[in-house]
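The structure appears right after this line, and notes come after that.
One protein chain is absent from this view; the other protein chains keep their places.
Just so it is clear, A and B label the chains in written order, and each chain counts residues from 1 on its own.
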Amino acid sequence: MAWQILASGWDLMDREIFFRAGLAIIGSAMLIAIFAPFLTAYAPDEFCGMPLSEPSSDHLLGTNDLGQDIFSRLIYGTRATLIIGFLGALIGVATGTLIGTVAGYYGGRTDEVISRFMDVMMTIPAFPLLLVLSVLLSPGIYVISLLMGLLGGSHSGRVIRSQVLSIAETNHILGSRALGLSDAYIMARHILPNIMPLITVKYVFSAQAFMLMGVGLGFLGIGDVSVIDWGQMINHAYSSGAFALGMWWWIGPPGLAVTVLSIGLAMIGFGLEERLNPRLSHRNVEATA
Amino acid sequence: MSDGLRIRGLEVTFMNGQEKVRAVNSVDLCIHSGEKLGLIGETGCGKTILGMAIMRLLNPDTLIRGQITCNGTSITSISEEEMRQMRGREIAMIIQQSLTSLNPVITVGRQIAEAVELHQGLSGREARAEVIRLLSEVGIPDPEIRLDCYPHEFSGGMNERVMIAMALAGNPSFLIADEPTTGLDTTVKNRIISLLKDISHERSMLFITHDLAAAAEICDRIAVMYCGEIVECATTEDIFRAPLHPYTQGLLASMPQRGLRPIRGTGPSLAAVPPGCRFCNRCRESRDCCTTEHPELREKRKGHYVRCFLYD
Partner (left out) sequence: MKSLRNNYFFKRITYCLLVFVISMSITFAVLHLMPGNYIQSLLPYLADINPEFSELFKAKFGLDRPIIEQYLMYLSNILQGNWGYSFQYGAPVLDVITEKLVWTLIIILPATILSVLAGIAIGAYSGWKNGSNTDICLLNTMVFVGAVPSYWWAIMAILVFSYSLGLFPLGGFVSLDALFSGINPIDVLHHALLPILVLTLSSIPGTYYFMRNSMLMTLGEGYILTARAKGVQERDILRHHALKNAMLPMITIVSLQCAHMITGSIFIETIFSWPGMGLLTFDALSARDLPLLEGIFLMDTLVVIAANFVADILYGVADPRVRVGSHG
């Protein structure tokens, strides 16, 4: 009986509500990132309190081992996380769209070559490669975003290629070619708008993945030390023995923050996907054969 | 064993989001024991859905109204479990598109054996022997070897025979054959038709197809379906010699043997059915009343029913 109430409650929590909640979360995060100075009492690098003190009214999340206010660092850290996520996803999806569209549109030899390339890119483990490259380049957040985007472009590239392949054969496109319109024009003006929904969904999920990876990389000690990064906060906590001391106010918040953002993006992504691809939605029980 | 199949006022409505699509509208049909009825119509007219409705194989969301009785049992009012026990045993359906209707990762023999074990209660070696018997009954050569083959190793015609064998496993008194000859080439088609003739000697059959000639070979009576409704129903001879409904006449004229003249225009979509006669936009003989009033199915001659204002 209770199970039924709970389950029907879930059903009420429609994808639509999820979607809006997700937007609210990400929207708030963006606002927090922009208005960080107004939301915090201290500068994030300021040595403003007793080291390792617990949360109090002065310091909402206590202080770290250098006496810096954790709450401020958390707020300011939103910026790096969002930048890595959104910029990385932008580069990734742009790359994927470019090679996927070219492959799907031209077909034949071009498609074969590009597809092989994408296959190889997807087989080579991107994360370990990223680690190797980071030793070589000692990258800041922008270069990290670039690397992640380029390495991850093939994922979106594959899916986009499939869709473009099916669109490219439609009468609409064939007609445009017959009219003598240039390939670049057709790809930009006719094909691109049709795959926009797919691109958007891919962008949201990529942003989620890259955001998580970015914080993860910060945790591993890769990243710009001059930039405040949630991952680096966790790393700092880890190497200061905060785990053993159970200092949850230092270890917890950065991880929690990125988790919340990740959930927000996931809700947006799934909400969009439901709207755009009803075949996989939970409502459709009809057999398609 | 003697009542046959009776359908009264059958309506099948699909809920497509907000839209309601009535795929089958107020159908009355009667197939006596041992009789073979052909159900003719173009793709999308609702004939397959009618067949599935009889078997209660439609999506549980679908709204079904009306009465269907088979050998005295009211199909429309029994429980799902009771219906499941009837399937394959009293009524069996030969599903269309045999290649996609067979499980690709299980051998043909195993799939037939499943039906044999279920309906005849056999198992192991006895089941295997029965599968071999069924395979040879439907005309598959070397059944002892073939039963270990997979569907993709068979041709279209052989797969169709396998579907028929599966339907026969429970020795049903009533068969529904849904487009068994579609997609097969002529020689294979003819062989399947003669196979169907052989197996339907003691059984009643509903033969669903768009191929009039095939139906003519097997069926005693033919019902013509258009846009979810029966528009004409008579003996095969009467349909061919003296078709009454303009659609039936058009169908006959479009047969290769009779000149291959297509019917002009296209039928209405089932989601947006016009008031009045559903065929009138393609009908040569349409009058004013056809667009506004809906004709009923009436018995014009003995045993010959037609739904048309020409004959009212």
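The rule is simple: a contact is a pair of C-beta atoms (placed from the backbone, for glycine too) under 8 Å apart; a residue touches a chain by one contact, two chains touch by 3 or more.
It should be emphasised that the depicted structure is a prediction, and the values quoted were computed from it without experimental measurement.
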Neighbours of the unshown chain, displayed set only, are A, B
By the document's definition of touch, the residue of A:L23, A:A94 or A:L133 touching the omitted chain is A:L133
For the chain that's not shown, point to the residue among A:A33, A:L212 or A:I228 touching it. A:L212
Note that chain B touches the chain not displayed via residues 55, 57, 84-89, 92-93, 95, 97, 100-106, 114-115, 118-119, 149-150, 152-153, 155, 163, 166, 169-170
Footprint left on chain A by the chain that the document does not show: 4, 6-8, 10-11, 13, 18, 119-120, 123-125, 127-129, 131-136, 208, 212, 215-216, 219-222, 234, 238, 243-244, 246, 248, 251-252, 255-256, 258-259, 262-263, 265-267, 270, 280, 282-285, 287-289
